[in-house]
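Not every chain is included here, but those present sit where they belong.
Order as written gives the chain letters A and B; numbering starts at 1 within each chain.
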Amino acid sequence: MTITPTTGATRVVVWGENRHEQLEPEVAKIYPRGMHTTIREGIEENLADQAVVRTATLDDPEHGLTEDVLAATDVLVWWGHAAHDEVSDVVVDRVHQHVLAGMGLVVLHSGHWSKIFRKLMGTSCTLRWRSENDRELIWTVDPTHPIAQGVPHPIIVDAQEMYGEQFDIPAPDELIFISSFSGGEVFRSGCTFRRGHGRIFYFSPGDQDYPVYHHKDIRKVIANGVAWARSDRPERSDPTLLRYETGDFFNGHGYEGALER
Amino acid sequence: MTITPTTGATRVVVWGENRHEQLEPEVAKIYPRGMHTTIREGIEENLADQAVVRTATLDDPEHGLTEDVLAATDVLVWWGHAAHDEVSDVVVDRVHQHVLAGMGLVVLHSGHWSKIFRKLMGTSCTLRWRSENDRELIWTVDPTHPIAQGVPHPIIVDAQEMYGEQFDIPAPDELIFISSFSGGEVFRSGCTFRRGHGRIFYFSPGDQDYPVYHHKDIRKVIANGVAWARSDRPERSDPTLLRYETGDFFNGHGYEGALER
């Protein structure tokens, strides 16, 4: 695929599973218009006119992630949890292809176990967890990173689900944040990965049972992540296997099969 | 899964697609008993009694990679090319699970486009190529790495298929070798990756149309890779998502669903 990008504001889609909010009153109380709406507002609050943010949810046709929508999305933000398995493999493949072609992806919290994140990582993406009101401290270990700017060291989240090591991911390209929990566990809570032409930021703070997406510093980090994940490449394009003749570095031929050549 | 390993010689399976050798007389001339046999002999030549090496091929039942075989394999070596698509998804998932649980994997040459390598990398694993008798020079960039020991700098391969950048892989954990080709292209030809509890070594030299697997130094590197890829862990075990109560760091509970908890 080749897609001409906008050069203006970053076009963001916040994808929310939107199930807990409908099934669990205590979640609806914290996120009355859905977690995706709160996440969207946090990005808008920080990026203002540098971003145009929309939302999509699991129950939308094609989960709201049609080819047309993705082609017009610079950065996709992903929150899912209870219904990972209900996400269509066709949509997952489509999102995967767009990330490899250059779309940015910000994966939040329980999205660690989403189909799309596991497909991009190649690992189980498992971890240890506990939802018992731990205090989370989010420490910056890469103070030069743009995603770490504008937040205290540490960020303090008074009550949170615990996510702990071992987190079964590839060694991240950049490790930005490490969290500790009052129970003593640690977690690589902010990590970047390049895959194909796309940039991926995983950020673990945030949960349906805690008001974490209302937290000023968490919102800042997510907005920083969105800004960072937008590709610098002038257009979206698939990595492709091509044959190049000797001395011609710029004109590749399409693949025609392993035995026919 | 939990598998008690041998503590003795490394148990190796060389998996070969074994199609070119049957369909193309010029390949059969270079590798009369199949490429997998030549690769096996190269490992045996270098590791001697430190390894027990068997082979398996695409046309074997379950491609020769049953649960029992994998459970008794410390390191799997993979060569495939023309028939990547014929490899059963069930077998690919089984191999994937064993790698995450701790089985070593050495992926050779055109195996870059195999289902198992792409599943582990999460990317397209595409590259540029040309089969026109380029000379390949294989330069060591990590002189401390065990895989780089015992070979000249550079290794010279007189005639080879060209593989060139961009190679669409995640940034490797360790970049050991970079190749140049007489046409001027470069390639990250020796890379390591940790995924789950497993170690993966990708090494690009080697092709059905060239006698590369008879090359002394190439055989040495592959044998080094096999020795390196064997896990140091005492037993094979799956990364698992578990809940841990506060203050209990060692006794996790199995997952019981996102909404039920």
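Convention: a residue touches a chain if its C-beta (ideal position, glycine included) is under 8 Å from a C-beta of that chain, and two chains touch if they have at least 3 such contacts.
Quick caveat: nothing in here was measured; it's all calculated off a predicted structure.
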In this structure file, how many copies does the full complex comprise, given 2 in place? 4
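We take it that only the chains that are shown with their structure count from here on.
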Whole-angstrom distance, CA centroid of chain A to CA centroid of chain B, is 30
The chain B residues in contact with chain A across the complex are 19-20, 23-24, 81-83, 100, 110, 113, 119-124, 126-132, 134, 164, 166, 168, 170-171, 173, 183-185, 193-196, 238-247, 249, 252, 257-259, 261
